[in-house]
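Missing here is one protein chain; the remaining ones are kept as they sit in the complex.
When the chains are written out, they are named A and B in that same order, and each has its own residue count from 1.
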Amino acid sequence: MTATDQNSRRNFLKKGLGIAAVSSAVTALHAFQVDSVEETGEKVKLLSPEGEIVEIDIAYLKPIPEVNISPDESRHGIPGRRFVMVIDLAQCKNLRKCHDACDKMHHCGPEKEFLKVLKMQNNTLATPFWQPTMCFHCDEPPCVKVCPVDATFKREDGIVLIDTDRCIGCRFCMVACPYSARTFDWSEPAFPLELAHQHYSPETSVPAKMGTVSKCDFCPDMVRKGEMPHCVTACPNGVFYFGDENEDAVSNGAETVRLSELLRDRSGYRYMEDMGTRPRVYYLPPVNRAFPFQDDEFTKHKG
Amino acid sequence: MKTKKPVPLPYPTDQIEAISRDLMPKPFGLSGKIWVAVLSVIFLTGLYFYIEQFRFGLGITAMRDYSTWGIYIANFVFFVAISLVGSLVSAILKLSGARLRTPLTRISEMIAVSSIIFAALVIIVDMGRPDRFLNVIFHARIQSPITWDVIVISTYLTISLLLFYLPLIPDLAFMRDRYVGIPAWQKKMYTFLALGWNSHPGQEKILRRAEQILAILIIPVAFGIHTVTSWLFATTLRPGWDSNDFGPYFVSGAFMVGAGGVIAAMYIFRTHYSNWDKYLTDKHFEFMGRLLVLLSLVYLYFNINEYFVPAYKMKGGEAEHLRALFHGRYAPLFWSVQFFGMVLPIIVLMFRRGRKPLPMFIISIFVIVGAWFKRFLIVVPTLSHPYIPMDRLPESWQHYIPTFKEWSITAGTLAGALLIVTLLARFFPAIPIVETIEEAKPDHNFEEIS
Partner (left out) sequence: MSTIRLIRLFTKSLLVSISLCFLPGLSVAQSEPSDSADTGKPETSIELMYNEANNHSKVLTATVKTNVKDTYEAVKGISVNFYQKEVGPENLLGTSSSNDKGVAILVVPEDKLSKTSVDYTFIAASENDAKFEDNQEEISVSESDFVMTLEQGDSSRQVLIKLQAPDANGTMAPVAEVEVRLYVQRLFGLLALSVDPETTDENGEISVDFPAGIPGDSAGNLIIVAKVEEHEKFGNLEFQRKISWGTPLIIDPNKNRRELWSSRANAPLYLIFIINTMLIGIWGVIAYIVYEVFKIWKLGRQKAS
């Protein structure tokens, strides 16, 4: 690597910050992909958040394909973040768009699902409701406690992931999870050939491997792109809110609200709080529902 | 040491010859060959299906995401349980100075060694990625009960092997010197393993001391191995496992099935080899019978604690699990196991006539089979009752019914363990020869515990 290369990269990085601030013009700018950019000579003036005007080549405004986070890198998490989810049970009518999007993006086979929509009933007199469940990314994760080989881990940003390159398939974590959030590839998972050759990252949970455990990963690959997990963006009813607890804000795509106010005003709770696992997924109780409860055929598990 | 330790040889020749003729390991007769052949077929069938499982994954079993542990884990717990017999007989009985233990020690160590080896193998059988077994060492997380289990199983195996081997050294030397008509390799093996034992007083002293130390050392390790195994369940939040006295519950059950295992082996050896009723006498059966009643009563006590107390409360998920055991899907198995595997042995063995060899053999089979299914009842029903509702799952996911291949692999491991015991008894005396000779001396003093 030559000195000029280094230099131009540094320059670019400086500019990168500027571009990002500027406007909706830039949707998926990736700082890592510098090498592939060929300058066009055409410059635009942009303003950085600090108020400086920077002039940069328009080539840098092009969206760039995503990169893969290696198993080692994926153990650290995104600095300064504490991801959190809030699920509004009053809005869920079991459309299962979340489930389908999750299945599709994680290439879950016919017998695997990271996200379930369960029919719940608090007591026989109460009306049932639909409850999407997934990995709760607990702050006291009983699954991580029991892993003998450090294959599943809790990151600084709150996300619990699995490195299926490390997993020995003892399934102790599945037994330890009181929410039955984890799934196992009992046989060789079937998926398209190009996917099988894709570079594995714990952040995408793809491609899955026979004899290992997998589960909802909170889509950190999407988060790195500045986008929310697939279940959140797929839901047409705004059931899922996702965000950063450190920022005290969650968004369901349509609106961004303060997490503390949302949980305070709408009596947010966590599923089976008495387990002491401190989940990072909160629920808003199914009161003042948007839809009447309707049981339907979608409830069956696909397996 | 209170008394002098005489050099074991020479003795009255006829007595030595009679004992060594009776106790020297013998080539298989017809029944022995059939026994080995049957066990080998079961073992190899299991191995065949295991190779299939290794290639195509655990999908060949009936385990799925909810019933994620099945009969492999139940079988693992069973093997760990029965291996505790080694420490029971060689350590606890030795240290308590029980006179009748001499012919029982070798048998129990053989059972202990073979079952602990298979416990380790069975846990590999249950792994989704057995090819990554070494991760358990190179990426070991000290916080995981599995890591503790790996540590304590390897420790227990090592100590059990030593406890099997050390008392065997004088016998090996005895066979090296006196066993005629055996193939040269067998002689060489005895010579090699006997470590040049020549009853040197220094050797005797070292050996007795080493045995004494091991007998003490194995007790905490034995409690550890089964307590840690119980923690694989008790450290989770699952109904039926979330219990504080799982450790002692498991340990007491393990001693009980261990005693049952020794009784069964005693009976088979006694009836199979001629004259062995002189060494494994009715007195020995009487003694083991009383011991088994005691151990069964202790286990009964823990069972009452384990089932009655939560049943009195009938709390949430626990209630669902208990109902399935008491009058639901698992009720026939549960009550059969509790009655035939625990209550009936207590009743029968209370009577003097029940403590005769044949009734005891039958009872010990009940105890062993009951113990295996008891482990099934500990492992499986809990996972069939997760906290989240299961009604949307397909039927085959809600109920775990092991596949034929799964049963076959499990049967293969049980046959394999029996095969190891059989082969050990084929080449090493199942009853210590030198010690028996020594004890046959009229002036032998049993109170030699320092």
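The rule we apply is simple: contacts are C-beta pairs under 8 Å (C-beta built on N, C-alpha and C of every residue); 3 or more make two chains touch, one makes a residue touch a chain.
Only a predicted model underlies this, so the values are computations on that prediction, with no experimental measurement involved.
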Selected from A:105, A:144 or A:235 as touching the chain missing from the view: A:144
Residue among B:44, B:195, B:314 or B:401 touching the omitted chain: B:195
Absent-chain contact - pick from B:41, B:95, B:134 or B:213: B:213
Full-complex contact with the absent chain, from A:95, A:196 or A:257: A:257
Absent-chain interface as seen on chain A, which is shown: 1, 9, 13, 16-17, 19-32, 34, 42, 44-47, 49-51, 53, 58, 61, 63, 73, 75, 78-81, 140-142, 144-145, 150, 153-154, 224, 226-228, 242-244, 246-251, 253-258
Residues from chain B at the interface with the omitted partner, ascending: 139-143, 148, 151, 155, 158-159, 162, 166, 169, 194-203, 206-207, 209-210, 213-214, 217, 221
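Following the convention adopted for this analysis, only the chains that are shown with their structure count from here on.
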Centroid spacing, where centroids are CA-atom means, of chain A and chain B in whole angstrom: 48
Partner chain A, residues of chain B touching it in the complex: 56-59, 61, 63-66, 68-69, 126-129, 132-133, 135-136, 139-141, 143-147, 150, 232, 235-238, 383, 386-389, 391-394, 397
Partner chain B, residues of chain A touching it in the complex: 111-112, 116, 118-120, 133, 142, 145-151, 166-172, 174-176, 178-180, 182-188, 210-213, 272, 275, 277, 299-301, 303
